[in-house]
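All protein chains of the complex are present and in place, except for one that has been dropped.
And then chain A:
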Amino acid sequence: MPVAASAIYFLNLRGDVLINRLYRDDVGGNMVDAFRTHIMQTKDLGTCPVRQIGGCSFLYMRISNVYIVTVVSSNANAACAFKFVVEAVALFKSYFGGAFDEDAIRNNFVLIYELLDEIMDFGYPQNLSPEILKLYITQEGVRSPFSTKPQDMRPPANATLQVTGAVGWRREGLVYKKNEVFLDIVESVNLLMSQKGNTLRCDVTGKILMKCFLSGMPDLKLGLNDKIGLEKEAQAKARPSRSGKTIELDDVTFHQCVNLTRFNTEKTVSFVPPDGEFELMKYRITEGINLPFRVLPSIKELGRTRMEVNVKVKSLFGAKMFALGVVVKVPVPKHTAKANFQVTAGRAKYNAALDCLVWKVRKFPGGQTELTMSAEVELISTMVEKKSWTRPPIQMEFQVPMFTASGLRVRFLKVWEKSGYSTVEWVRYITRAGSYEIRC
């Protein structure tokens, strides 16, 4: 059964109900007590996001300081339930203008009630596109400060057609003076490297974020330098594809606006975009990844009270580029007393809360630049035989603008609209650290 919920509760960290909505009466109103006593107040919290208590199943997730608990008594679609919550929170955020937390819920509870009524009916998720819902669900939260009169008396006549329409994510009649499209290609590199420097796992998850300010109902077509797309294109034009770097995407997923059937047959990404900002596609790549950094750690335990840490980081991207906000976290034992540092750039200190040596470099130049941090760590000598220190991996954070670890490039973005206006397209690239871990 594709039912996703019988009831949804929003709780704060103490377990108080901030807001709730019952969609079916097959779960009792007091089910949230069961959640409090059997999950929240036990150490089981966080051990498993799906639990059965009595005849009911609880699916819960924590987002900032709010627990969102879905209760069902049937064999509900669990994937649907979690995805619904994720999407609903995204929707609320877009209404509140960013934050989703306890205060935001209290400040917008009327709006949330209204949205909850609209986006789910009898446990079945309905249209959750912010773009469309904002057409007819308006509250102070979104109303422009200039409008003096409430405008919710008569929503646009075609609102209902839009909610249910085939293009249920864009409204008609948009007009912009200047037609612009912004594309952001954001990649996170996930790396797991062994002490010996072997790559155990390495992949890139990327997403293409789009910001559209386009008039009318434009048809867009996106071309990337991916292998399948290029080959298909070459086939169609009956000439060999141009040489140059092509990349192989392991998997792609698209926003609902992309015509999947067409992608499947023609390998072209064509769509009518929603207005404003949205995530057009996500992709994953495991082959041919250019790692932005190489980390060479050496950690020596000298007796029971001293450690010598030496970390060398080398940039592997082009000399004209640079990385921002580079942070290297080197774990040290809990009973660390202090550390003396020597760094060739940036600043390093011992963070006792994290049990880490934290080395920050604000701007890291590219082109095989090598920076090092070395530290002498003093440990508190303990009489008790501690259980041997399990060395967690070194973690790294960074951002490298204008660099894609995958090598992905946007080849073209074509916009067609019947009025034939011209558009300006802007493309940015950035690579971030996902979970960039080096075992030591």
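FYI, a residue touches a chain if its C-beta (ideal position, glycine included) is under 8 Å from a C-beta of that chain, and two chains touch if they have at least 3 such contacts; residues count from 1.
Quick note on the criterion: contacts and distances are computed from a predicted model.
K.L.:
The complex has one chain missing from view, so what does its UniProt entry call it, picking from "Ribosome biogenesis regulatory protein", "Beta-adaptin-like protein", "Ribosomal RNA-processing protein 42" or "Dolichol-phosphate mannosyltransferase subunit 1"?
P.N.:
Result for the unshown chain: "Beta-adaptin-like protein".
K.L.:
Check the options A:Lys227, A:Arg294, A:His335 or A:Arg439 and report the residue that touches the missing chain.
P.N.:
Only one of A:Lys227, A:Arg294, A:His335 or A:Arg439 touches the chain omitted from view, namely A:Arg439.
K.L.:
For the chain left out of this view, which of A:Leu200, A:Leu302 or A:Met402 touches it?
P.N.:
Missing-chain contact among the listed residues: A:Leu200.
K.L.:
Which residue among A:Ala104, A:Leu291 or A:Val332 touches the omitted chain?
P.N.:
Within the whole complex, the residue contacting the unshown chain is A:Ala104.
K.L.:
Mind pulling the chain A residues that touch the left-out chain?
P.N.:
1-3, 16-20, 22-26, 46-50, 52, 55, 57, 59-61, 72-80, 82-84, 86, 96-97, 99, 103-104, 106-111, 113-114, 117, 121-122, 124-128, 136, 139-142, 145, 150, 152-155, 159-161, 163-166, 168, 190, 192, 194, 200-201, 203, 205, 250-256, 260-261, 263-264, 279, 281-282, 284, 387-388, 390-393, 395, 435, 437, 439
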